[in-house]
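Of the protein chains in this complex, one is absent; all others appear in place.
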Amino acid sequence: MSRLGRAAVSASGLAGMLALWETVSDTGLANAALLPPPSTTLRAAWAIIASGQVLAPLGQSLSLLAAGYALASVLGIGLGLAMGCSRSIYGLFEPLVELLRPIPKAALVPPLFLFLGIGTTTMVTIITIGCFFPVLINTVQGVHGVDPVLLDTARTFRRSRGLTILEVILPAGLPMILTGMRVSLALGLILVVLAEMLAGSGGIGFLILDMQRSFDIVAMFAWLLIMALLGLILSLAFDILETRAVPWRAH
Amino acid sequence: MYFRRSRRLLLLAAALLACHGVARADEMKTLHVGMIPTIDFAPFYAALTNGYFTEEGLKIDLTPTTGGAVGIPAVVSGALDIAAGNVVSTILAASRGLDIIAIAPASKVRASDPDLAAIVALTASTLHSGADLNGKTLAVNTRANVLWLYGRAWVRKTGGDPDKVTIKEVPFPQMLDALKGHQVDAAFMVSPFLNAALADPAFQRIGEPYQQVQPDVDVGQYEATNAFVREHPKETAAFLRALRKGAVWFNANRRTPALADIVAGYSHLSAGLVAKIDLPEAPMTIDPAQIGKTIDLMRQEGLLKAPMDPMKIVYTPATRP
Partner (left out) sequence: MVALDDVSLDVRPGEFVAILGPSGCGKSTLLQIMAGLMPASAGEVKLDGHAVFGPPPKLIYLFQQYAKSLFPWRSVVRNVEFALQSRGVQRAARRGQALEYLKVVGLDGFADRYPWQLSGGMQQRVAIARALAAEPEVLLLDEPFSAVDALTRLELQALVLDLWSRRKLTVVLVTHDVDEAVFMADRIVMLSGRPAKVTKMREVAITRPRDPITTREDPDFLALRHDLMAELLARPGVNEGGPL
């Protein structure tokens, strides 16, 4: 099927779902007060975007995400490279990682708020911890998966260990690392919204909860939609950056 | 042989059906109720413990909620039939076009009721007024409800700017720990949890929003949808009868160990502590005039855009059979 054809199929699927939603809400199959139709939701969301109301909460949520995500990526890649390249470092950290990794990071939010207070620092900590593990694990896997031929090539040219890590292992492992970073991005957004709901001081997550508490259901759905759009845009942006960063992946 | 046995079986089946048919007439109806574990709803728990609902043929299926803001969506969606709530959440929901109505009062705070609700802070802190709360955190059970509204109004009245106060949601039973752990600087607590705090010298009362902003305010209510009331008039009437009986019993037994035990049971505080609380009378009717004042306050605080007729959220059985 041509590219246009495939796009048409996807679009029709989306259109069909929207039509179903509209029907369900308009005919009263679902309580329209609790599930406003897409037409109302889209209009409300557009109003929020067009008026610029979206900017402050969006900026707040995004900066939280950016801080936690950046920190997690640096730490995850750093430790991941160390663990991947050194057997002793791997042995040192592996039990700890295996213990902490399976804990759903969303479950850590309430206890962390309890121990560290409800400030920005805690929120960034939560997001960092959550985003850290996928990046770490994928980096280790990426390092372990580097083709031995590439490593031996660096050896025959007598490149130092440190430079080999930086110039060969890191780029070779980049596809795997980026996969981990993609997972982290999605997880990070979820954690931001969750943390904001509990912290009560602004951001998209806070607004979604606040609108629910005020029974402004249309506004709540509108903000949900905006959040979904944010997730979509971030995902697309990541795709584009990934293609630029690892163009050889497709070959 | 075969014939006789099968005939016996048929007779047995018929007999069972008959019994079942007879039982149908006074079969127990199940009501799904959402409840908040505060003093406001002690009459309900009294009715439950004393069997008044059972007498009316009602089986109560209880779900804990953290507040009206949580109970009301559950009622509107049909997950619950009746929920414990508050006047502000009801008005707000109704103003947004949600089908909600207050079928009975739960509590009101008179000027002479000191121990029902208050703003609490650590004694060690230097907080004494709304002005001191600027830039600090205040805990309420949920946002956009009666405590949130009157908390903000109190901050404004005592020299502070409510927009400068960060409001955090904390369930009632956890407010004490949140204060101790410095998660929040102050908390708008209600009975019986308030009394547990005041019994501890580490905590101090720094304000009484209801009494200072609007004495005699109607606070707690029991909510349902108009649709439910319309479609289940018998069950609604039965519920209200049992509830009223519970309120009457509550008012007559405020200083008895029996009531202290009931409250201790659902709030998980000690009966000794509850026995010391000076409990006020539970109201028997909703006061539309007070609701009108709350509506005005909500408009002042920007929670409500347009005026509203208080009767819109008050259930009157005479006009709504």
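The letters A and B name the chains in turn, as written, and every chain counts its residues from 1.
What we mean here is this: contacts are C-beta pairs under 8 Å (C-beta built on N, C-alpha and C of every residue); 3 or more make two chains touch, one makes a residue touch a chain.
Note that the structure is predicted; figures quoted are calculated from it, not measured.
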{"item": "Interface partners of the hidden chain - shown chains only, full complex considered", "value": "A"}
{"item": "Options A:44, A:64, A:82 or A:168, residue touching the unrepresented chain", "value": "A:168"}
{"item": "Hidden partner interface residues of chain A, rising order", "value": "147, 149-150, 152-153, 155-159, 167-168, 171-172, 174, 246-248, 251"}
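The rule we apply is simple: only the chains that are shown with their structure count from here on.
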{"item": "Centroid distance [mean C-alpha coordinates] between chain B and chain A, Å", "value": "39"}
{"item": "Contacting residues of chain B [partner chain A, same complex]", "value": "69, 72-73, 76-77, 89, 92-93, 95-99, 137, 142-145, 166-169, 181-183, 303"}
{"item": "Interfacial residue positions of chain A with respect to chain B in the complex", "value": "31, 33-34, 113-114, 117-118, 198-201, 209-210, 212-217"}
